[in-house]
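My questions will all concern the structure given below.
Note that one protein chain is taken out, while the other chains of the complex remain in position.
== subunit A ==
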Amino acid sequence: MNIYVLMKRTFDTEEKITISGGKINEDGAEFIINPYDEYAIEEAIQVRDANGGEVTVVSVGTEEAEKQLRTALAMGADKAVLINTEDDLEGGDQYTTAKIISEYLKDKDADLIIAGNVAIDGGSGQVGPRVAEILGISYVTTITKLDINGSSATVVRDVEGDSEVIETSLPLLVTAQQGLNEPRYPSLPGIMKAKKKPLDELELDDLDLDEDDVEAKTKTIEIYLPPKKEAGKVLEGELEDQVKELVKLLHTEAKVV
């Protein structure tokens, strides 16, 4: 089975966000594989181990994403591809990224494509379904279970807490929701092997794309931090009185109940 994973390098969830020069300050920040993409990588490895085939992890970004791609290889993916847009693109949006990935995937005969359902930085959750649509294959988002049986698949989809059991067939794109699996940590032998696994780097030229083909449809004009929340009032006195006061404050001062 020919399996592809879409991966994004993101800020570590521990990081505080600061802004300098109108941009998110990346100096000294730790980067990780987007947590939802980790579920995608794990699922791809499990599907391959059960059905045979090969897992290729694809990322659009800068050469700094090589580190996260190596981690994916160390987890057990077979190949990695970095589509490096550093020299070609100033700012892209989801239209840009989806178009680049689709152009790369269009002649790869993927049976299964797995992505995270959302990246924890941009938070749009668009690229997976966009890629499926451009490639003309079906998709199921926010999945918590995937069973492949020959060319058919049974998928459980999380819908705001409800679960839909969906039947569909390959080729298919799915996006991972939390609860899909427990991503493994790379083992030491895995890390050693990963160094020898292929990590190809492509640029837009290699995909016969130029800047204009993937020009963003939207633009960020400002980034700002939310107003810092002041610590409020910690109540005092007997517990019963505190509770009475709290209810009164919520009712009369905050007016939320």
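Note that a contact is a pair of C-beta atoms (placed from the backbone, for glycine too) under 8 Å apart; a residue touches a chain by one contact, two chains touch by 3 or more; residues count from 1.
Everything that follows uses one rule, which is that contacts and distances are computed from a predicted model.
Chemist: The chain dropped from view, which UniProt name applies: "Nucleoside ABC transporter membrane protein", "histidine kinase", "Transport permease protein" or "Electron transfer flavoprotein subunit alpha"?
Modeler: "Electron transfer flavoprotein subunit alpha"
Chemist: Can you list where subunit A touches the absent chain?
Modeler: 11, 13-14, 16-17, 19, 24, 35-36, 93-95, 98, 120-130, 132-134, 138-142, 154, 158-169, 178-179, 215-226, 229, 231-235, 239-240, 242-244, 246-247, 249-251, 254, 256-257
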